[in-house]
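Just dropping this structure here.
Of the protein chains in this complex, all but one are displayed in their positions.
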Amino acid sequence: MPTNSSSLYLPFGENKNAAWYGKDIVSVKQFSREDLEYVFGVAHEMRGMVERVGTLDLLKGKILANLFYEPSTRTSSSFAAAMERLGGSVISINEVKYSSVTKGETLADTVRTLECYTDAIVLRHPETGSAEIAAKAMHKPLINAGDGTGEHPTQALLDMFTIKAELKRFDDLTITMLGDLKYGRTVHSLARLLSLFNVKLNYVSPNILKMPKEVMDEVSEKGISQNEFSSLEDVLPETDVLYVTRVQKERFENADDYKKVKGAYIIDLDIMKTAKQKMIVMHPLPRVTEISMDFDDDPRAAYFRQMEYGLYVRMALLAMVLGKA
Amino acid sequence: MPTNSSSLYLPFGENKNAAWYGKDIVSVKQFSREDLEYVFGVAHEMRGMVERVGTLDLLKGKILANLFYEPSTRTSSSFAAAMERLGGSVISINEVKYSSVTKGETLADTVRTLECYTDAIVLRHPETGSAEIAAKAMHKPLINAGDGTGEHPTQALLDMFTIKAELKRFDDLTITMLGDLKYGRTVHSLARLLSLFNVKLNYVSPNILKMPKEVMDEVSEKGISQNEFSSLEDVLPETDVLYVTRVQKERFENADDYKKVKGAYIIDLDIMKTAKQKMIVMHPLPRVTEISMDFDDDPRAAYFRQMEYGLYVRMALLAMVLGKA
Partner (left out) sequence: MPTNSSSLYLPFGENKNAAWYGKDIVSVKQFSREDLEYVFGVAHEMRGMVERVGTLDLLKGKILANLFYEPSTRTSSSFAAAMERLGGSVISINEVKYSSVTKGETLADTVRTLECYTDAIVLRHPETGSAEIAAKAMHKPLINAGDGTGEHPTQALLDMFTIKAELKRFDDLTITMLGDLKYGRTVHSLARLLSLFNVKLNYVSPNILKMPKEVMDEVSEKGISQNEFSSLEDVLPETDVLYVTRVQKERFENADDYKKVKGAYIIDLDIMKTAKQKMIVMHPLPRVTEISMDFDDDPRAAYFRQMEYGLYVRMALLAMVLGKA
């Protein structure tokens, strides 16, 4: 981690020459392979620091606004904890429906006002493209925490960091994505980032929930091998990373179609007997029935560790854009 | 207070051998007489520290999740202040209805996720037994802040600490509980804890709101004297602690029955003329009309001081389960 280590001794100083200082985190498309390695290096340092000392004063005196136009306990708590573990403070604005926004204020005005008090904004918004609009209006860094069906870059980065931290590499891994691959922005962003490495991708989904052609085309251009399946059985034995997503009943036109397929997308101890001993099962959470709770104590169940890796990745990003990494 | 005093100089160190380190606080049944004395000793130290220096850095770097599935401004603010006065940070999750819980996530998954970011969880939940379920799912400490008609152990502990701090002892005190003794979990838990000491208990309530037989049986087994009354007059003169609770109109089948009794359960300056000069009046708050505001300035009115003692008790419990007391 090429930190500006002197910043640790200048609590309010910022390294304004650092590559990420003042930058917005809007899309996974901003990240090259080298950028990813840098983020993961900083995240690894953050993990070590949390394990050794719990917190540090790197962002003491900095204030983060957590601006959530739609609820997401998991993501907002994760960013809040990341900021607080770095010694900073958080102002949570979760009830935007009650706020001046209802008086007709634009998103641009809201973020320009908030940045008068704070040092960075994390934005969750239901409309695709809103993160871009907010970032343009602001002078301080914005981090996109999900904008509609658009992007959720920090989720994709934490998914990548989980693989790196658990399996130590990306190259030569076989990653199998399971479930609803059509509507999940999570798997789209992950496939895009994985295509920067030499991986093999398997997509297992019901016919009506296949990975979109545009994502597959993009990944294909990078020379990545992709294969589609309707059943997990054939690919589970070779899988290094099984990424599970939920198949929602509402996606099906009639209940019978749903009943026919749903059993094929549930992970339990039984089906996992055919998987490698050294592999991991991931899930963006919350899960409902798609992973049996019996499997939770299996060492391959990485989904709660994945939440924890998210903390380190968000700590890394906050430190980077605030000139402290 | 048998603290590990060296921990004050090791800001991130924890005394993992301390008796309460990593423990959950789920029920008053966990507490022996010796345990209570220990909690009150730590709470007394906390009071001294708050009065002298306002705050301390004992839990610097620790993060508490305040997870409230039903609103309770009083309890959540008290825990938040307790954590912050110890130098720690708080993530408040008050709007659980909006969260992933509505997507069908189990309580177990929610707390397992939250503990990935935080060091302890305070849980308020409308269902009896939920604190036990959450505690079992977690690896980090859980503190029950009320689970339905079940337990609210920190309320009972702060009630006990109030008596100790105000009257310096429990033994040989006469404690009179007034009002709705049937539905109030507060008075049930308090009666159970008081039965560890040599006290005399009076219960004054309308006939339909008497102390449940199961609680009386439990207390009786400890050899504690209990007497029931329908009027306060007879017992007020001998009372050292008058614990007032609200008689809710909704408990009565017809309005006339309510009107008949309600006057008998209202405390004002007039009725208090017959009470001792050295005694205290307690109330879990909020109060409506059951204690006249005219009485607030009387030195025997201990209910706002009771709120403050709650802060010290919660500080003590947080420090204990996080290995700092």
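Side notes on the structure shown:
Labels A and B are assigned to the chains in the order they are written; within every chain, residues are numbered from 1.
Criterion: a residue touches a chain if its C-beta (ideal position, glycine included) is under 8 Å from a C-beta of that chain, and two chains touch if they have at least 3 such contacts.
These figures come from a predicted structure and were not determined experimentally.
If you put the hidden chain back, the residue from B:S78, B:N144, B:T186 or B:N202 that touches it is B:S78. Within the set B:G223, B:G263, B:P286 or B:P299, the residue that contacts the chain not displayed is B:P286. Listed residues B:A108, B:I271 or B:M307: the one in touch with the omitted chain is B:M307. Although one chain is hidden here, its contacts on chain A can still be listed: residues 12, 60-63, 65, 89, 91-93, 95-96, 98-101, 103-106, 108-110, 112-114, 116-119.
Although one chain is hidden here, its contacts on chain B can still be listed: residues 52-56, 71-74, 77-78, 80-82, 84-85, 92, 94-95, 285-288, 293, 304-305, 307-308, 310-311.
As a working rule, only the chains that are shown with their structure count from here on.
Centre-to-centre spacing of chain A and chain B amounts to 40 Å, using the average Cα coordinate of each chain.
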